[in-house]
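Below is one structure; the comments refer to it alone.
A single protein chain has been omitted; all remaining protein chains appear in their positions.
Moving on, here comes subunit A:
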Amino acid sequence: MSAAEEVVAEGHQAVEAVPKRAMTLGTGTSLVVLAALLVVPMFVKNFIIFQMTMLLIYGLAVLALNILTGGSGQFSLGQSAFYAVGAYTSAVLMEHANLNYALTIPISAAVCFGFGYLFGKPALRLSGVYLALATFALATAMPQLLKLNFLEHWTGGVQGLVVTKPDAPFGLPMSQDTWLYYFTLIVTLAIYLLSVNLLRSRSGRAFMAIRDNEIAASSMGVNVALYKTLAFGVSAAITGVAGSLGAIAVQFVAPDSYTITLAISLFLGMVVGGVGWLPGSFVGAAFIIFVPNMAESISKGLSGAVFGVLLFLVIYLVPHGARQIAILGQQFAGKLKKN
């Protein structure tokens, strides 16, 4: 409404500048968490193992969004579309081509990378709310596209596809759920380590330079267009892997499992975990898996309201997400050492 041109002052940016060292956990803490993840499934019921598997899967999907938003500063509400493409790639390959489930995962990563990279091309022109709307459009279109008639032979249309759950290989004495958990854990660990290294590499620094100041980055010789589309590709690939694992774990894919609601949940997971803090992705995943159930058990009729109130409490107490708690913990530990 004002005639003057709007000038965005320096330091005013959508995503906080998180230094790359603050993006990961210390070695000691990581080993403790890993040990817990390895040992706990031996002592709990199958249902809890299934939930832990889902936690890792959603954690991966949130991590992917974190690389895109926290790393390269691009916002996406379309992650559910990449998740759906990954899930369907695996389901179709397993059910129609009888391919081994483990082999479908790199394939869906590649398919999603291509899809994300291509989507990133037109999205280059957009930023902020405009990019949010574009990705949002992708997310709302995806379930409708999966229902299209001429794809029905492959996708099963509205009905979806049933996926068979794999048995443990080499005659290992464990249930299907336990095996799937360990399989997911291996994939998650591999991707987590790759992501940490990616963000520490030259490409990672390029992402962060773009996030902090696009113009400055390009004047320093960073190929902004290349790295922005690359960030979309990588994020889509990881989300696709999460989608594949999700399809195998749930044993079912249907268009309506991958609506905009999923994309919004993943976004909330990222905010709760701390934007730009990779380990927080798994804390955020825990939030989006367990808190809705908790809200439901507190009050059936008002579960949405209870969820909203809990979410408000979390963002009041820790506006920077779980990362804030981790930083406080570190400072506290530092003080203890000094005394």
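What we mean here is this: a residue touches a chain if its C-beta (ideal position, glycine included) is under 8 Å from a C-beta of that chain, and two chains touch if they have at least 3 such contacts; residues count from 1.
Note that contacts and distances are computed from a predicted model.
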**Item:** Hidden chain of the complex, named as in its UniProt record, picked from "Glutamyl-tRNA(Gln) amidotransferase subunit A", "Alpha-ketoacid dehydrogenase subunit beta", "ABC transporter permease" or "Nitrite reductase small subunit NirD"
**Value:** "ABC transporter permease"
**Asked** Which of A:G26, A:P106 or A:P122 sits in contact with the chain that's absent?
**Response** A:P122
**Asked** With respect to the chain omitted from the figure, which of A:A141, A:L226 or A:M294 is a touching residue?
**Response** A:A141
**Residue among A:G26, A:P106, A:P169 or A:P319 that touches the chain left out of view** = A:P319
**Asked** In the full complex, which residues of subunit A touch the absent chain?
**Response** 1-2, 4-10, 14-16, 69, 75, 122, 125-127, 129-130, 132-134, 136-137, 140-141, 144-145, 147, 213-216, 219, 264, 267-268, 270-272, 275, 301-309, 311-312, 315-316, 319-321
